[in-house]
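Missing here: one protein chain of the complex. Every other protein chain is in place.
And now, chain A:
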Amino acid sequence: VCTSRFWFNYRHVANTLSVYRSVKRLGIPDSHIVLMLADDMACNPRNPKPATVFSHKNMELNVYGDDVEVDYRSYEVTVENFLRVLTGRIPPSTPRSKRLLSDDRSNILIYMTGHGGNGFLKFQDSEEITNVELADAFEQMWQKRRYNELLFIIDTCQGASMYERFYSPNIMALASSQVGEDSLSHQPDLGIGVHLMDRYTFYVLEFLEEIHPASQTNMNDLFQVCPKSLCVSTPGHRTDLFQRDPQNVLITDFFGSVRKVEITAETLSLDRDVPGLESKFPEEELATEPLKYAEQLPVAQIIHQKPKQKDWHPPGGFILGLWALIIMVFFKTYGIKHMKHVF
């Protein structure tokens, strides 16, 4: 999830896209990834290289290519949509790619980047999500068994405050800086004119470059990434809610996708001489014309629907009281004789 927009937040989009690339490289298919970006970088009029987003100085790697599937773009990245995706309270018309179809055996990786503060994360410069809301959303996911284990990585200023309030089991959290510290960006590119990546994500990605789908590296190595000398901020992590020892948790448990597979050892024995079966329930042959297109979609209904009239409620007690107070004060201070002129 990238929660910023505007050209000067280029690095957040580059962060998210690079993590997306690594995760796809390690085997997770697009159908299992929900990518939320403001997506205003590649085609931004200020981009000297249109249709590209680079993550490295000297423009080595274009992380915005042909097979980037952004599920929520631009103004759809809101706190409400994010919480809806997490908790599953989505309107029925949402397509499958925009849903989080996880069950109680899925491991979920959540990566968030943007601007944040002590206890909140700013979404699109207009709203914010607090750590309490996030913790409640995770608790609802746990109640509905929507995850088996959850890894939460956040790369913002004062990121550690976002995971302070988690209370559901099986959550491990990583943040790029502690409360009171800012996360810094890595390197500006003079050709593009903005900073391209954040430091923590840069070192995490360097670490991930060495992982391949069958590797056995565990979480403790990920905790060591980006020490204070390189990162200037102190990365933090939280493992007290996690059942297993981080030593035993493989990176590929979250970043890659290794399915459980069983060899099929049995076969059925089918009777091969079965002729084409007539179905048990004889279907009535209805001579129907194929539906014309206009009849299939109730377009007329949709277009001519009047907007629902909102019921008018009389003003409530508080507003009435306030107005009565103001009017009384006015007439008392300036004298009753003004009432004659009003009525």
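Here is the rule we go by: contacts are C-beta pairs under 8 Å (C-beta built on N, C-alpha and C of every residue); 3 or more make two chains touch, one makes a residue touch a chain; residues count from 1.
Here is the rule we go by: contacts and distances are computed from a predicted model.
Note on the omitted subunit: UniProt lists it as "PIGS transamidase", one of the names in "enoyl-CoA hydratase", "PIGS transamidase", "Gap junction protein" or "glyoxylate reductase (NADP(+))". Of the options A:5, A:21 or A:84, the residue whose C-beta touches the omitted chain is A:84. Here one chain is not drawn; of A:44, A:107 or A:140, the residue touching it is A:140.
One chain of the complex is left out; on chain A, the residues touching it are 27-31, 79-80, 83-84, 87-91, 96-97, 103, 105, 130, 132-133, 136, 140, 143-144, 213-214, 257-272, 274-277, 279-280, 325-326, 328-329, 332-333.
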